[in-house]
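What follows is a single structure, written as structure tokens, with notes after it.
The complex is shown incomplete by one protein chain, all other protein chains being positioned as in the whole.
Order of writing sets the chain letters: A, B and C. Residues in each chain are counted from 1.
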Amino acid sequence: MEDLVKITEEPIDLEEVASALSSPELGAILTFVGTVRGIEDGERISYLEYEAYEEMAKEELLAICREIKARWPTVQRVAFVHRIGRVGVGEAAVAIGVSAPHREETFPALAYAVDRLKETVPIWKKQVGEKGARWKPAK
Amino acid sequence: MEDLVKITEEPIDLEEVASALSSPELGAILTFVGTVRGIEDGERISYLEYEAYEEMAKEELLAICREIKARWPTVQRVAFVHRIGRVGVGEAAVAIGVSAPHREETFPALAYAVDRLKETVPIWKKQVGEKGARWKPAK
Amino acid sequence: MRVKVLLFAGLREAAGEAELELELPEGATVEELLTALEKERPRLSRLLPLAKVAVNRRVARKGTEIHPGDEVALIPPVGGG
Partner (left out) sequence: MRVKVLLFAGLREAAGEAELELELPEGATVEELLTALEKERPRLSRLLPLAKVAVNRRVARKGTEIHPGDEVALIPPVGGG
């Protein structure tokens, strides 16, 4: 089965992510979910608005999948699902997962996947809260 | 909300795990799922049979939750759900998750949680495959 | 005193029962319990040295004393996950 790379306006379906990472040989599935926090630096947040350069973002995500499997060869599947449009407080903005026969390589591989998503993939987030709206680059 | 510690004969409900770890302040949710592999050391596996000393296992798991929160103070919730009884190939035997406002501490905290589960919690697994049945200690 | 001992996994299968009762002097130690158990259930002798003993759901040392009403369990090597 292919890696799952998806950019969607719909709420993220964790079952879809789990099922993309599942296979009888893959005993270890590690998944990160990033949700929208209600408070940022003391400011009450209303929602985030995500925007993507979709075609390029998908190509970058597929490139990250390939990098991960080259660097941690036991990792056999990678999933990236990123929501775009308005995402409310407490809702998932992104789910990233990896799976392998055993767990050892899943931890560094997933940490790398999360870092790379934030650094290089053309997805932007606008934070809308009580102090107004602003585009927030990754920390 | 309390940490989720559960030992169950039912299939593991990932939505229940995600919801136990979710809260508007907790932007990072990291979850490990361990599933039953179809092949172990070249042997075709039929299923695993898990057994627990339930009362002690729950107390040990709650102690691990407290240890994790003491050692990684941004981690605010921990979930352990372990299935017992017969678990078929490809099915989840365990789901372990942690959540925190930001992701940094979730990775070491979850790796620790998985290691500790395997080392100290009174849960046993019997592997049933083409070469017969045997109790397998953690590797 | 009569002490109830819980058995799990390979020990449970080898004993053919999930719990058994032993007669021990009051205040007997974990080590004395193991000796008595090996004598009463010789077929457990191969597995007993690998097992830990939990008293009231905590792993106990050899010298820990057992009192009436304590919950004693034998813990063979674990392997969750």
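Keep in mind that, in the parts below, a residue touches a chain if its C-beta (ideal position, glycine included) is under 8 Å from a C-beta of that chain, and two chains touch if they have at least 3 such contacts.
Since we're looking at a predicted model, the values are computed, not measured.
Partners of the chain left out, restricted to shown chains and counted across the full complex, are A. Among A:Glu2, A:Glu55 or A:Glu104, the one in contact with the hidden chain is A:Glu55. Seen across the whole complex, the unshown chain contacts chain A at 34, 50-53, 55-57, 59, 82, 93-94, 96, 114, 117-126, 135-138.
The rule is short, and it goes like this: only the chains that are shown with their structure count from here on.
If you average the CA atoms of chain A and of chain C, the two centres end up 49 Å from each other. Each chain gets one centre point, the mean of its Cα atoms, and the points for chain A and chain B are 22 Å apart. Averaged C-alpha coordinates put the centre of chain B at 26 Å from the centre of chain C.
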